[in-house]
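Starting off with a structure, shown below.
Left out: one protein chain. Kept in place: all the others.
Right after this comes chain A.
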Amino acid sequence: MEKKPPKKLQAKHKSPRSINFKVIKLCSNHSRNKLKPEALILAKSEEQLLSAYGKTNGCVLTRDAGLGIEYCDSLDQNLQMVEKGTSLLKKMEISVAEAEKRTGKNAVNMQETYTVYLIEMRPVDAASEGTNPVPDSLWRRYSEFELLRNYLLVTYPFLVVPPLPEKRAEFVWHKLSADNMDPDFVERRRVGLENFLLRVASHPDLSTDKIFYSFLTEENGWKETVFETGFQAKADSRLKALNATFRVKNPDKRFAEMKHYGDELQSVISQLLRVRARAADRLYGVYKVHGNYGRVFSEWSAIEKEMGDGLQSAGHHMDAYAASVDDILEEEEHYADQMKEYLFYADALRAVCRKHELTQYELEMAAQDLTSKKQQREELATGTIRTFSLKGVTSKLFGQETPEQREAKLKMLETQIEEGEELVKERNAECEEFVKSAWVDIERFKEQKDHDLREALISYAIMQISMCKKGIQVWNNAKECFSKM
């Protein structure tokens, strides 16, 4: 069966930019509204906010563009709105507008076909002013996105780095092709890549990264710039470390819980995606079989006199019913994509926890090493041997050391202890710093996750409602036709 070209996804499917307006205080006029004062408002646009507050009780909100603060006419407290958005997104609108196939020679000089994606940057003000200048744009392929993400992972190990859309299509149901060149897959990947860029651009720390900015602006030479940072070396050692097995003596309870949560999240979302894909497959079958009704009714109507018209028109509705499942399941794919993003986010979360463990472990190792060195010094100084050492045994066997030898050894130990103490202090600071930064981002991530997933569940309900409404309409129409049989 011929595949119809993928619908260009509507704007509504574009992931929301997380520019939040936080209402800090309300003036006395506004507090008379049903919303509690100091209410936290998460609005997606100024219009939404204004529609809730703007015209009530005779207050007129005016915008102070420079400070991003709204003043209320009332004499009391001021309505303060702080844009939680990043400075990058305040200036530029980022999108992944197109996808194209290219052919070229790869690393081993063989012909290959790959897809490139067009990244567009538009200044924010231009859009609101009504002018439409040509956006800055450049083409990137998936592997370059991967390179960017790897760089971010290594450079900001304490942050939950937004995930990329999947490399290969997984959790497919039979209609979807697992082929990377499939137009539906490419289209959904385009949306996923845009989502990734917007997530990074709205992150308070990541959005200020220079490599990220040049990814968006410098088509040529960007790769070289990334490699020049030397992150590759760090990447290799990070990978090795993350995969190593080690045990931490005093695990941080919060991080251990987070890691456990990450495991659970990953497991349950995988299960959900699997089950959903299978159910989608079955639902497709149910709807499509109804198409056979259409065919048979039509054939039957040919041999009937009075029943003919009713049957024929009922048949058309059955065909419409069968066809409606395509749109329904396409919408469900977007829901699945939202879930997938958090499946991959779970991985990023676990990576942060793992990195913390590693940091903690290195601290413990350094502390352990210091303790043992101190003990050695003590033994050497007092002449008691409590710790087993090969030197101790050999000296027993081959005779004691000379006082000069002991002196030299003691001196070496002192230096080592000094260095060790420095290292422990360093590592401790590292650990504390890591914990502080990581925990801030984890809190931010939690809030984002709760908000996004709740939105996803709501949109799932809306989809189900839409599906039910279509069903009601079709079967009511069919009923009318049947009653004319």
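To be clear about the criterion, a residue touches a chain if its C-beta (ideal position, glycine included) is under 8 Å from a C-beta of that chain, and two chains touch if they have at least 3 such contacts; residues count from 1.
The definition used in the following text is that contacts and distances are computed from a predicted model.
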Task: For the chain that's not shown, choose its UniProt protein name out of "LLGL scribble cell polarity complex component 1", "Glutathione S-transferase", "PX domain-containing protein" or "Nuclear pore complex protein Nup85".
output: "PX domain-containing protein"
Statement: Filtering A:L88, A:L380, A:A438 or A:A478 for touch with the omitted chain leaves A:A478
- request: Just name the one of A:A97, A:L239 or A:I465 that touches the chain not displayed here.
  value: A:I465
Message: I'm checking contacts with the chain that's been left out. Which of A:Y114, A:W139, A:Y213 or A:Y293 qualifies?
response: A:Y293
Field: Residues belonging to chain A that touch the chain removed from view
entry: 34-36, 39-44, 48, 51-52, 261, 264-265, 268-269, 271-272, 275-276, 278-279, 281-283, 285-286, 289-290, 292-293, 296, 299-300, 303, 306-307, 310, 314, 449-450, 453-455, 457-462, 464-465, 468-469, 471-472, 475-476, 478-479, 482-483, 485
